[in-house]
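With one protein chain removed, the remaining protein chains of the complex are shown where they sit.
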Amino acid sequence: MRKLFIAAVAALTLSAGAAQASGGAYVPELKDVNWSFEGFFGQYDQKQLRRGFQIYNEVCSACHSLRLVSYRNLSALGFTEDEIKEIAAEKSIRLPHGDAGALLNDDGEFFTREAKPSDKFVSPFPNDAAAIDANGALPPDLSLIAKARLGGPQYLYSFLTGYMEEVPEEVMHQKGFILNEDKNFNVYFPGYYTSMPPQIMDEMVEYEDGTEATAAQHAEDIVAFLNWAAEPELDERKSLGLKVMLFLLVLTAMLYALKRKIWADVKH
Amino acid sequence: MSSPEWNNPVVKWVDDRLPVFSLMHHSTAGYPTPRNLSYWWNFGSLALTVLIVMVVSGIFLVMSYTPHVDMAFDSVERIMRDVNYGWLIRYIHMNGASMFFIVVYVHIFRGLYYGSYKGPREILWILGVIIMLLMMGTAFMGYVLPWGQMSLWGATVITNLFSAFPIVGDFIVTLLWGGFSVDNPTLNRFFSLHYLLPFVLFAFVGLHLWALHAVKSNNPLGVEMKQPEDSIPFHPYFTIKDLFGMGLFFMFFLFFVFWAPNFFGEPDNYIPANPMVTPPHIVPEWYFLPFYAILRAITFDIFIIPAKLGGVLAMFSSIILLMVLPWLDRSKVKSCKFRPVYKWFFWILFLDCVFLGYLGKKPAEGSYIIMAQLATLYYFAHFLVILPLMSKIEKVVDLPESISAAVLKKSEDA
Partner (left out) sequence: MADTATNVENKTEDGESRRDFLLLATSAVGAAGVAGAIWPFVDSMNPAADVLALSTTEVDISQIEEGQSVTVVWRGKPVFVRHRNAEEIEQAAKDDSASLVDVQKDADRVQKPEWLILIGVCTHLGCVPLGQKPGDPRGDFGGWFCPCHGSHYDTSGRIRKGPAPLNLAVPPYEFLDDEHVKIG
């Protein structure tokens, strides 16, 4: 009896989880990538993170901010203090005023200073309005994108590699679907049309570590980097988790043994 | 009943003036507990454990949190990224909320199955329902604090509900908001109340335990303790059993904290709140889904009650109704063990609640609407129709003479 009900509950919960919250719109299954950081023992691949950072720095950062990550966080990717100083110094931070209190300098521009390791990543645009003006739509900040989208890294990877020349049959025949020539079709994107044109292509970036620069490799690397940006604590979280769980296993076993001992002579 | 004689002179001196030690003894080594309690009775102590975990983790989070619309989201991210072990404390607090509801729902269903709400435990039960209401209020306000998209829009939807009340509706909503929409004043007062309510909760837990100690625990047989052989002292038997239960619980809880910290959450809440953009699907946290389903099920006017108000009333009454449960169920038999027919209805109610939860997550469209309406109807029918009916017509199995008789019989059969 009990097993039947547990099975029923399990079935319901599983079906609830599998169903997409897209109101019935067709979405193909997300592409499956084996991430180094997924699973019980998952950890980031530092080399991959560096490649991913290279892509962010050379491609994505033109439009997308990463405002919750600090330059000093890059030490997790294996960069030295001096390398980080250099990376940060490439960007300028706008100052609210100069030393004498003027808002603008003699050239009529804002006062700036070089970014330091303690600064957060500098955004490509000074504010949202400027970003929309330059791009037509607001490119979202990427600091949390891996956690802010259903499907996480699988979704990001599918999205980046999911642009198609032609709209597939299943989508064409959906009730209410309208072709949109102005935007970019992406079968994974909710609503199918995104303002961002396809970005990932073969040999887009020449990797410093010499890894083969295929589009798929780029996509994997940038997504891994974005996951790190969203979950920099992952390595420590999972390894601490193992220690804690092992400890609890031992303690709980001892508590059980003690319970049995104490209850040994009690009829219940 | 009599206080123990304390040998240690310091202990005796303190106890004569403030009987803390006598109280501790009365609640543990000197407290009679039915010897046949099953593991379903662990969930009360688990609930208290989770409450303590939530308060401790919450206090440390507040050390780094800023309750202002411009800074709240970023202050939480600072906790996650810069504060030592901040990610751990945040994920403990976040998943602890889900654990709290899992534990309390099991605790409640245990009460329903074994008739723990029946006399002389009516007040104990009512205090429990009040605790659950306080939990729901606390959780609702807590979810607003990170100021993500779901925080803002969930708060907007739920606070807007109060406008359904005639005449005073709009006044209540404006009073709640402190403005003309969910904004900074709302966030600040939710922060204040979120910090306050758990301590009110503690007070009610105190009353809940006091009421429990007055009438003693129920047990799987639903037969009251009559003679000394029926019971064993709480300490050491149930202290160790509760500790073991906590070990298991922490393994379950921390699995989520370390490996699936966002399993119970909504991705949209990692997007900073934007009053100009509504998320495509506004969903509350999972533990509110059944009530959300009931709320949305009332899509039609009932006489002079407009649909919106009907939904609000249905949602609140689904919980308030529980308070009068002891008077709806008149059966003299407490435990479903001896109520072979009603037992089925218990499990159907359980499935109905799970189904309501499932429907709460679905968009309120198409066939989901009628399904939610039927599930809601059944929920109320269970308490208002089936239960009273059962009390009258059910044929119950013979109860054992006493707990010890049943236990003895069990060990002889083994």
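Each chain carries a letter (A and B) given by its place in the written order, and its residues are counted from 1.
Here is the rule we use: a residue touches a chain if its C-beta (ideal position, glycine included) is under 8 Å from a C-beta of that chain, and two chains touch if they have at least 3 such contacts.
Quick caveat, the model's predicted, so the values are computed rather than measured.
**Student:** Of the residues B:V83, B:V106, B:I172 or B:L313, which one touches the chain left out of the display?
**Tutor:** That would be B:V83, which touches the missing chain.
**Student:** Tell me which of B:V14, B:V56, B:L193 or B:L328 is the one touching the absent chain.
**Tutor:** Once the missing chain is taken into account, the touching residue is B:V56.
**Student:** When the complex is taken as a whole, what residues of subunit A touch the one chain not shown?
**Tutor:** Per the touch rule, subunit A residues meeting the hidden chain are 70, 72, 117-118, 247-248, 250-251, 254-255, 257-258, 261-262, 264-265.
**Student:** What residues on subunit B make contact with the chain left out of this view?
**Tutor:** Spelled out for subunit B, the touching residues are 56-57, 60, 63-64, 78, 81-86, 88-89, 243.
Just so we're on the same page, only the chains that are shown with their structure count from here on.
**Student:** When the C-alpha atoms of subunit A and subunit B are each averaged to a single point, how far apart are the two points in Å?
**Tutor:** The separation of the two C-alpha centroids amounts to 34 Å.
**Student:** Can you list the residues on subunit B that touch subunit A in the complex?
**Tutor:** Against subunit A, the touching part of subunit B is residues 35-37, 74, 77, 80-81, 87-88, 91, 232, 236-237, 240-241, 243-244, 247-248, 250-251, 254-255, 257-259, 261-262, 267-268, 270-271, 280-281, 283, 347, 350-351, 354-355, 358, 361-363, 365, 407-408, 411.
**Student:** Over in the complex, which subunit A residues touch subunit B? Could you list them?
**Tutor:** Residues of subunit A touching subunit B: 5, 8-9, 12-13, 16, 19, 21, 23, 40, 68-70, 73, 140, 143-144, 147-150, 152, 190, 230, 232-233, 237-238, 240-241, 244-245, 248-249, 251-252, 255-256, 258-259, 262-263, 266-268.
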